[in-house]
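The structure under discussion is supplied below as structure tokens; questions concerning it will follow.
For this depiction, one protein chain was excluded, whereas all remaining protein chains were kept in their positions.
Now for chain A:
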Amino acid sequence: MAAKPSTTTTAKATYSPIDPTRKTRPPIFSGSDVDWLRPDSRGFHQCRPAFFRTGAVNSASGSAYAEFGNTKVIVSVFGPRESKKAMMYSNIGRLNCNVSYTTFATPIRGQGSDHKDFSSMLHKALEGAIILETFPKTTVDVFALVLESGGSDLPVVISCASVALADAGIMMYDLVASVSVSCLGKNLLIDPVLEEESYQDGSLMIACMPSRYEVTQLTVTGEWSTPHFNEAMQLCLDASAKLGKIMRSCLKEAASDEQE
């Protein structure tokens, strides 16, 4: 009866009753800007409340859970541990990153596998912040699982991974805080949710080290004008500085709890 059917037959045999066409772009962005609220009734330049907690996974060397609205992410850090046998000798440490999605992360089941590029993006965003010289010949593994995708997934994964690395005691120059901005017509929306991302004209994501004022990763896609771009970058940098403070206070809290 409740036998598990083979995946090849079920892939096409079932469909989700959610109607994918219902997400239409609000008409407001075609005209000038009027008072319009975002789906979660935030201001255009207001981020979702950020929540971090370290020590989510006991069997890992370090871990963190992050929740931004409906975006929920767990990152575990393992190591530094022995590199794979096939690896060449290296006198600096290696960083290995992997991002995966749960099958129920997206509104329609099993669409999370579209984000194959996130693993290498995460690697590149963190690489510059980690002092790889401190763990020669070994590997640090950073594994992320997106429990629920609610928009701005990659920036949340990057910020959460950097908190997990700090929890594991991996030496870094600074925490990496990451924020993205969506461009819709003339408007800039910071920390977009999934719905806003689906009808954006362009997006910009910055990962930076707030106290050093250095950018580790900057990705721009879509249509941007120069003044818009400058404004968006400034918005992101300001928001990352604030996010960095939240991340730092989470780590401080965890450290003071431990001492007690």
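Here, contacts are C-beta pairs under 8 Å (C-beta built on N, C-alpha and C of every residue); 3 or more make two chains touch, one makes a residue touch a chain; residues count from 1.
By our rule, contacts and distances are computed from a predicted model.
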item	value
Options "DNA replication complex GINS protein PSF2", "Nuclear pore complex protein Nup85", "Ribosomal RNA-processing protein 43" or "UBC core domain-containing protein": UniProt name of the undisplayed chain	"Ribosomal RNA-processing protein 43"
Touch criterion as defined above, residue of A:56, A:121, A:140 or A:183 at the omitted chain	A:56
Hidden-chain contact residue, picked from the options A:144, A:158 or A:188	A:144
Residues from chain A at the interface with the omitted partner, ascending	1-5, 10, 13-19, 22, 56-60, 63, 70, 74-76, 78, 81, 98, 100, 102-107, 109, 141, 143-145, 147-149
